[in-house]
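Read the structure below first, then the notes.
In this view, the complex is presented without one of its protein chains, the others remaining in place.
Right after this comes chain A.
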Amino acid sequence: MQDLRTLMPHSKADTKMDRKDKLFVINEICEIKNCNKCIFFEAKKKQDLYVWFSNSPQGPSAKFLVQNIHTLAELKMTGNCLRGSRPLLSFDPVFDQEPHYALLKELFTQIFSTPQYHPKSQPFVDHVFTFSITDNRIWFRNYQIIEEDAALVEIGPRFVLNLIKIFQGSFGGPTLYENPHYQSPNMHRRLTRLAVAARFREKQQMKNLQKLRKKEEKTVIPVDPTENVFETPSEEKPLEIELVKPELKVNLKKRKKLFQRQRKGQKKLSRVGV
């Protein structure tokens, strides 16, 4: 996630935090560093990444699950931009329709927009961050502006933010919003595992059942006299005799080569003739 740092010149990094520390400590760190916004990455189980976006002293803050990360190192994204140039922020119109999205939009604009005339920033606007909402998730993309007629090339990184909760305070406080569509990755993994197990168990049961059925004696079904009432005798197929000679196969080989034996015989003959 160094990529975000390269794209945001107005940021300061801090050392890693002890996992057991309370999250409120981050507020203090922000104060020491003289920051008023904070992005905190929290990796769990070496496979799930959570990220907090927070407005440091008073709040609000929002916790997301990050999915589908593609970094700048990916070779598929061919764009490039100045390090530290100011980005345009493009939001989906859905952001204005619901209050929690409106809050998030304000939070994102304050965090991601580089202040004008920031000493580390470049004076040009040459890339766009797009935040769009699809599937109840926020999809982040970063594009380079190539031409004035809005030809774009993706730079990266790209990721998907799945909102979990919005808190009133910074890293705490009462919950303002909770995403009903959110399913924790642990739960998701558990469900998939359960589904696989269930499928396996069902198969096993079916096998057992079939075994049992094979062992059982066959019940003798009494002959039903009306069984072949509706059977109609099928018409006999006429015997087909091909009376026209089939077309000859074309031999693509130019010359017919004799067998070795025949060739030798020919030689002998010619010798005798001489």
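Here, a residue touches a chain if its C-beta (ideal position, glycine included) is under 8 Å from a C-beta of that chain, and two chains touch if they have at least 3 such contacts; residues count from 1.
Assume contacts and distances are computed from a predicted model.
Trainee: Name the absent chain as its UniProt record does, using one of the following: "N-acetyltransferase domain-containing protein", "WD repeat-containing protein 48", "Translation initiation factor eIF2B subunit alpha" or "EBNA1 binding protein 2".
Mentor: Not shown, but named in UniProt as "EBNA1 binding protein 2".
Trainee: Which of A:Leu23, A:Ile39 or A:Val125 sits in contact with the chain that's absent?
Mentor: Checking the options A:Leu23, A:Ile39 or A:Val125, the one contacting the hidden chain is A:Val125.
Trainee: If the hidden chain were put back, which of A:Phe64, A:Tyr143 or A:Phe171 would touch it?
Mentor: The single option touching the absent chain is A:Tyr143.
Trainee: For the chain that's not shown, point to the residue among A:Thr175, A:Thr192, A:Asn208 or A:Gln266 touching it.
Mentor: Of all options in A:Thr175, A:Thr192, A:Asn208 or A:Gln266, contact with the hidden chain holds for A:Thr175.
Trainee: Hey, which chain A residues sit against the chain that's not shown?
Mentor: Touching the missing chain: residues 6-7, 55, 58-60, 72-73, 75, 77-78, 80-84, 86-96, 99-100, 102-103, 105-106, 109-110, 113, 115-116, 122-126, 128, 130, 132, 134-135, 137, 139, 141, 143, 145, 148, 150, 152, 154-155, 166, 168, 174-180, 240-246, 248, 250-252.
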